[in-house]
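Notes for the one structure printed next.
A selection of the complex's chains, in situ.
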Amino acid sequence: MLNEKSTDNTQPEELAAFPAVIRLPIHWGDQDAFGHVNNTVPIRWFESSRIGYIEHGCSDMMKETRKVGPILASVTCNYRRQLHFPDTVRVGARVSKLGRSSLTMEHVVYSEKDAAVAADGSSVVVMFNYETNRPTRISDAVRSAIVAFEGKSFD
Amino acid sequence: MLNEKSTDNTQPEELAAFPAVIRLPIHWGDQDAFGHVNNTVPIRWFESSRIGYIEHGCSDMMKETRKVGPILASVTCNYRRQLHFPDTVRVGARVSKLGRSSLTMEHVVYSEKDAAVAADGSSVVVMFNYETNRPTRISDAVRSAIVAFEGKSFD
Amino acid sequence: MLNEKSTDNTQPEELAAFPAVIRLPIHWGDQDAFGHVNNTVPIRWFESSRIGYIEHGCSDMMKETRKVGPILASVTCNYRRQLHFPDTVRVGARVSKLGRSSLTMEHVVYSEKDAAVAADGSSVVVMFNYETNRPTRISDAVRSAIVAFEGKSFD
């Protein structure tokens, strides 16, 4: 494949604290008229890393009764360095806060070409009951799964 | 045109404090597999409102010498309510902080269908010198233009 | 609103044959590293004009039993002229062929700034039965609605 090199899977220290890491090629078309990756693109990468985390770390979150599910309450992204095609990024996700009905996830975007962090940020996810239209408690099953996936407790 | 109604141009009070407002139709394809507008889309709208603000409020910002220009340092978005096709949004932008080499812009997304704010957030823009690779002072011309466009001073 | 001018709604002759026309602002971020609108963007506009056509011209197409619905079989786009921000495009859609289980739609993208066609193309939409996993006949109700909306018959 043109866009793949044999990668040793060792994570750089910038990603060491992240239990979920995905690897994504930059598309030429991710670049905008300034000639670097557009600011909306890392927001899409954050989304992909959130989904990857949930799938692998706490998949029960998506399997509650049909009327309960996670919704995104907010997202923040800090653009640390410009990204250009061609490059491959590694995007890490970890839970940094685990509240009653919401959790905070931290994201980091690491450029393989630059061997440096290109962006970081966070998102707040709320468990929501679409019937009562209100936030609802994160279940014990999801809570335990996250603690196990992170290998640490949240107090 | 199918997607246009005669609009009275009166702004709702939620947009009253925003000197720059653009109006954008929601595309069917802005919706994701959850059936509502994807979280990356308001980030694109924020960008369009930032560009609209700069063009109309402080166009000199883009006309500095070739080695100086604005870059986006960070963006935050709070998702207040789900958006669906068909709808038209109004996106407001205003400068809330005017620093030495950076400014903070606030954004709000107002749904015409719901007559309510659907998202808000902010972005930090830095004037950057690509030659020295460091932030640089916002010029007096840009500063005066912003003060005039906002109709208020920043202290 | 910054991005709107009072428009007289007269359609240019390039759009005269299209019963469905939508009007869309170009986003700054629609442009890629070549500095003009990226080739994927007119494909999104085609989609929006297809949806607009169906909603206004043959909305029954989306209201068949849950197991029958339209799917996109193919799309073609001819790029006639480069588009740049700021501009507003008008996107027309019309049905040019009405077959037993599929129809062909033609699309045109007209730049208001250039007063010229910037792209055109077509898409083939098939009525599909997700239960039998096969194309299915376009209903008489949809057929009549299209004939009425187009103001012509298809032989």
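For clarity, chains are labelled A, B and C in written order, and residue numbers in each chain start from 1.
FYI, a residue touches a chain if its C-beta (ideal position, glycine included) is under 8 Å from a C-beta of that chain, and two chains touch if they have at least 3 such contacts.
Just so we're clear, the structure is a prediction, and the values are computed from it rather than from any experiment.
Every protein chain here is a copy of the same sequence, 3 of them drawn, and the whole complex in this file adds up to 4 copies.
The definition used in the following text is that only the chains that are shown with their structure count from here on.
Chain centres were defined as the mean of their Cα atoms; on that basis the chain farthest from subunit C turns out to be A. Inter-chain spacing, taken between the CA centroids of subunit A and subunit C, is 35 Å. Note on chain placement: the centre of subunit B and the centre of subunit C lie 29 Å apart, centres being C-alpha means. Under the contact definition stated at the top, the residues of subunit B that touch 2 or more other chains are 44, 47.
The touching residues of subunit C, counted against subunit B in their complex, run 1-4, 9, 20-25, 27-29, 44, 47-48, 51-52, 55-56, 85-86, 90. Contact residues on subunit A toward subunit B in their complex (touch as defined above): 38-40, 43-44, 47, 71-79, 121.
Here subunit C touches subunit A in the complex through residues 28-29, 31-33, 35, 38, 40, 85, going by the rule given at the top.
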